[in-house]
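The complex appears here minus one protein chain, its other protein chains still in place.
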Amino acid sequence: MSTVVLLLITGLGLGALYFLVASGLSLIYGLMGVLNFAHGSFLTLAAFLGWETARALGADSWGALAAALLVGAAAGALVAAGTELLLIRRLYERHIEQVLVTVGLALASVALFDGIWGTDPQFIRGPAWLAETTEILGARIPNNRFLLIAIAILVLLLIVLFLRFTRYGLIIRAGVENRSMVTALGIDVRRAFTVVFAIGGAAAGIGGVLASHYFGYVSPQLGGSLLIFAFIVTVIGGLGSLPGAAVASVVVAVLQQFANFYLGGTGDLVVVLLLAVVLLVRPRGLFGRAA
Amino acid sequence: MTAIRRLWAKPAVRWGLAGALVVFAAALPLLDLVVPGVLPGPTYTPGTLQILALSLIFAALALSYHVLFGVSGMLSFGHALYFAVGAYGLGIVLERTGLDLLPAVGLTLAGAILVAGVLGAISLRVSGISFAMVTLAFAQAGSVLIRRNPGVTGGEEGLGLATANVPDWLVGVADTRNLYWLALGVIVVVFLVVRWFERSRAGHVAAAVRENELRVRVLGLPPLRVKLLAFVIGSTLAAVAGMLFLLLQSGVTPRAVSADFTLTILVIVVLGGVGSRWGAVVGGIIYTILDQRLTALAGSEWVDALPAVLRIPLSEPLFILGTLFILVVLFLPGGIVGLAGRVGRRRATTGDARDRLEETT
Partner (left out) sequence: MSAPVLAVRGLAAAIGHQPVVEHVDLEVPAGSVTAILGRNGAGKTSTMKAVLGLITRTGGEVELAGERIDGFATHRIVQRGVGYVPEDREVFATLTVAENLRLAERDASPRRELVAELFPDIIARSAQRAGTLSGGQQQMVSLARALLNENRILLIDEPTKGLAPKLVTEVADALARAAEVVPILLVEQNLQVAKRLAQSVVVIAGGRTVHAGPAAEFFADETRVERLLGVHGEASA
């Protein structure tokens, strides 16, 4: 029983990370039709900057963690918005080339991180409580899982509120459904593109700082390794669907944890298998709209 | 310019030029050519031949990817998987069975066709970006399998070439030129196969599918089967390149199946010029040499002495290549061939290449 609880909550924590990455991917794809390969780099950069911030402020205080999260979110949002404005926008409506540009950015930025921070993982410290465990139903759960879950839920809530109650949210929801009709109503939908990139970047940035606490280190590969699973999550959830991304994040991560424990470390393979099954049964994903 | 184009339009001229190029390439190991700054040494030296052979393998790999992306408009992010199937497949067969090289190659090819057929059929249930992600996921699964089964694949360490059943003339540093000639032969064959496919009925249908799937459906041709055929042909050719890689490098590491490696193939094709066979070849050769030179640059004392703002970017070849790639996508949609060309076939011109990129969405 305690193993099940541990796997479940750890899975939820990992799912929270996947969601923080996948939510932005899914929104960006939904609105713009762009698969953003540079998303992992936003995450990695935020993780490094968050780590530097926390180090400068004394890594084990809560204030330093909060500052790291803020810096991470801001860095993610800024770099993402900059990417959209400087690179993606020049290739307006040329989706494949937009994807290619993000591929180039991912390759170049990871190499740059290698150069700046080195290829070896940097082990990090945080508030002492995060490294401790709490006992639930006999399972000793690392506390950082709770922080991850809470923040992911908060981010989900904020995005939902933003989409529901702001003009940009309205434009984004409409644009996901029918982008050209939004422009035919006299709205410059490109501004919404910058906004979704910034939101996605902020979520990934927060994800980056939290990922460094979940794994205990930062490395240039951090974003890339999460990105592949976030891609899988987005397809399983249905490209462009935020609820789909949330549900699929949890399903994929929990399944991965259980398979890793009970099926001899086959978590990654089981996830790919799940993807294949979902595609065979329901090519548009769990929550995706029919093409 | 028009005069050159008119000449180029004549098949005899094109075949003649291509033939001369192959003869020249075949003669390189016998010559003492020095190209300072591009090649590390005279062309007859094993080190240089090694790089040249590697560049031909990458060119063949890029050609195989061209069948998917350039001809049929399928943006796969898992092409490295089939390269790895070739390299690891042949490595494992040679190590675990008593088969000679040729039967081992045949067996590996059969395996590659099987894997490509099954995974292709599943991946092609979706198209566009979903297809890209699914192929990425399958390649990731392949990567995990290879890394997690060190007993069979050598795990992170990689797999060495078991030379017992490989003919002597292909083993050993002194025989690099044989490997080079083999690579040259393979790329000629791969080029002809790709050319044949592009000109076949299936190739025309594949191109039509890329342009407008709807229209093909109306014509009553089965676009899905043609796409699967293109997928299997491209993947099998990638496996051929992989086998050659194993022989040349005397081994293979899990990097060959990483997502980064697939992205490298994509970079090569786009650098060379999407939609053009020669683009793939040129891209493969230039990329390999550039990568090699940039790595040498990164380690040079000259770079070491620079201030950090310059030293760090310059000592990361991938940073430079990634940036170059972005610039090509932004400003040079026809790639190197598109730039140098307008001599080449009209199809490879800039505007067209941009359209071709677009239509694959």
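Per-chain numbering from 1; labels A and B assigned in written order.
Heads up, the rule we're going with is that a contact is a pair of C-beta atoms (placed from the backbone, for glycine too) under 8 Å apart; a residue touches a chain by one contact, two chains touch by 3 or more.
Just so we're clear, the structure is a prediction, and the values are computed from it rather than from any experiment.
One of A:Ile187, A:Leu255, A:Leu273 or A:Leu286 touches the chain omitted from the figure, and that residue is A:Ile187. Although one chain is not drawn, its touching partners on chain A can still be listed: residues 170-171, 173-174, 177-178, 180-189.
Here is the rule we go by: only the chains that are shown with their structure count from here on.
One simple way to say how far apart two chains are is to compare their mean CA positions; for chain A and chain B this gives 32 Å. Residues 29, 33, 35, 37, 87, 90-91, 94-97, 99-101, 103-112, 114-116, 224, 228, 231-232, 234-235, 239, 265, 268-269, 271-273, 275-276, 279-280, 283 of chain A are the ones touching chain B in the complex. In the complex of the two chains, the chain B residues touching chain A come out as 75, 122-123, 125-126, 129-130, 132-134, 136-138, 140-141, 144-145, 148, 259-260, 263, 266-267, 270, 312-313, 315-323, 325-326, 329-330, 333, 354, 357-358, 360-361.
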